[in-house]
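Questions regarding the structure given below will be posed in turn.
Missing here is one protein chain; the remaining ones are kept as they sit in the complex.
And then subunit A:
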Amino acid sequence: MRLPWLRPAEPSPPTHEDLVRRVALGDEAAFEELYDAVSPQVFGLIRRVVRDPAQSEEVTQEVFVEVWQQAARFDADRGRAVSWILVIAHRRAVDRIRAAQASADRDLRQGIKEFQESYDDVQDIVEAKIEGERVLKALESLTQAQQEAIRLAYYGGYTQQEVANLLKVPVGTVKTRIRDGMIRLRDKLGVA
């Protein structure tokens, strides 16, 4: 039984999930704290997919405004706040490049080049980032062809048809590579 004069231990800093809960109640300070904590991961992902720095900034803004709006709908029982935000970020990043594409077709050659660069980046993942490491490891357990297709689709934001064009293989092959690779990734990551 706790004696009245004993103070509880120093409260631990709020988790991201706590912050989102407070954001849902309109707490701007909590929002700012959340922004500071997760914006580098969000911006990193968006820049990878969108590539253009100015547009990446815009998309990042959109994402955080959406986080503010939708915070009440986050359910911590189902996953981490960062994952939730990153899912929103990927969707908006892909939205953005597909929109750009409608007006000016993206240069696929350029795509390949950037893809190779992005591949190099992936190798540079900060060691300390446990998830990053796990993801990298899991990705490396796929065949080269599977990795390539998944990286182009996720990090490049390309549709499966575009991936097929880039790799000069039939789209059916791409579908299979992506699916087989994702199944392996799922099993490696133990997410399902």
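Please note the rule applied: a residue touches a chain if its C-beta (ideal position, glycine included) is under 8 Å from a C-beta of that chain, and two chains touch if they have at least 3 such contacts; residues count from 1.
In the analysis below, contacts and distances are computed from a predicted model.
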{"item": "Protein that the absent chain corresponds to, by UniProt name, given \"Regulator of SigK\", \"Putative spermidine/putrescine transport system permease protein\", \"Acyl-CoA dehydrogenase family protein\" or \"ABC transporter ATP-binding protein\"", "value": "\"Regulator of SigK\""}
{"item": "Residue, one of A:A24, A:A145 or A:V169, that touches the chain absent here", "value": "A:A24"}
{"item": "Residues of subunit A in contact with the chain not shown", "value": "17, 20-21, 24-26, 28, 31-32, 35-36, 39-45, 47-48, 57-58, 60-62, 64-80, 82-91, 94-100, 102, 121-122, 124-126, 129, 131-132, 134-136, 138-139, 150, 153-155, 157-161, 163, 174-176, 178-183, 185-186, 189-192"}
